[in-house]
Structures are given as structure tokens and as C-alpha cells.
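A protein chain is absent from this complex, but the other protein chains hold their places.
Showing chain A:
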Amino acid sequence: MPRIIKNREVIEDQWTLLPADADVQDALDCRQPIIPLALWQAHADQLRSIAQLGIWLDSNELVEDLAQDLEVFSLVALNFPVFTDGRHFSSARLLRERYAFKKEVRAIGDVLRDQLLMMKRCGFDAFAVRDDRDPHDALRALDEFSVQYQGAWDIPLPLYRRRAAASQVAVATV
């Protein structure tokens, strides 16, 4: 079973990622499928019955197309065809911040250590690191920085709001 990073730990993956051309039967045949968006759009009624259902979006697919149905899914995976494609950084923020999706948001595809921190800050909590790479090594990326200027999903307040709070605390304790 492949390993993934989930909440900062390397664990065995329980999910099955179905390819773009998978059909309904493929989905019904596995316990925790992650289905492509097109399949969901074509067969939502049949697929809805699957107890634990995940879905994945390619980098040109929009989270807006999923927004109405989000409560159906236990997992949304966002695919990076190449690690230089940053579109899903925005998708993850939208899922978390605009559509308040609380369950797993997973990075799949060309997922490499040096993009992990950006992904995490944008709302990803699971990472299927490319299988020729060591996920334990990739995890180190999450601790490379202790300072963030801007607010994002992980730390919503920008530093200028936290800085002000910190100096108020300092004043209060004097």
C-alpha cells in the first residue's frame, strides 16, 4: 500500500485513486475511491451511495464546479501534472476559505518536497509525495520557516496583525 503524508505523519494510504478514464463500475468496486470530476458529473446519482467517496480535480478544473456537492465528499485531491503548476494552490485556499471544506485536501501528482510548505499553507493537509521520493524527507520542508508574512489557511492573520497582538501582550505584561 502506498504511503502518504497526513497531518504531518507518514501513513499507509486507504484510498484508491482512479484514473481519468475510470467508469462507474470501477468506482463501485473499490472501498474508498477517489474519482475523477468528469465521472462524478456524469453519474452522480449512482456514485452518491458510496459511503466514503473522494474526488480529484486536474489542474485546469475548477473548484467552483464542485462547490454544490462538497458535502458528499470525504476527500478532495488536487492534481499537479508538473510541480511548477501553481493553480491548485489557489484551489486549495478556495476550498478551505470560501467553501469551508473541513475534510482532507490532498496533493497528488508531481508532489515534491520543495512545494510542500506552500501547499500546506494554502490548505492541503495530505500529500501523496511522488513515489520515487522519501516522504519522511519531504516532511522536513514543513519546518523550514517559522516566520510567515502573509495570512493563509494555516495562519489566517498576516504578521502585521500578529505583530500588533504580540506587542500588546508585551505591553500588558510590563
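The working rule: a contact is a pair of C-beta atoms (placed from the backbone, for glycine too) under 8 Å apart; a residue touches a chain by one contact, two chains touch by 3 or more; residues count from 1.
Convention: contacts and distances are computed from a predicted model.
Hidden from the displayed complex is a chain whose UniProt protein name, among "Sulfite reductase (NADPH) hemoprotein beta-component", "Sarcosine oxidase subunit gamma", "Oxidoreductase molybdopterin binding protein" or "Sulfur-oxidizing protein SoxY", is "Sulfite reductase (NADPH) hemoprotein beta-component".
Of the listed residues A:Cys30, A:Val72, A:Leu117 or A:Leu139, the one in contact with the hidden chain in the full complex is A:Leu117.
When the whole complex is considered, the residue among A:Glu9, A:Asp23, A:Asp65 or A:Glu144 that touches the unshown chain is A:Glu144. Residues of chain A that touch the chain left out of the display are 62, 83-87, 89-91, 93, 98, 112, 114-115, 117-119, 121-122, 144-152, 156-161, 163-164.
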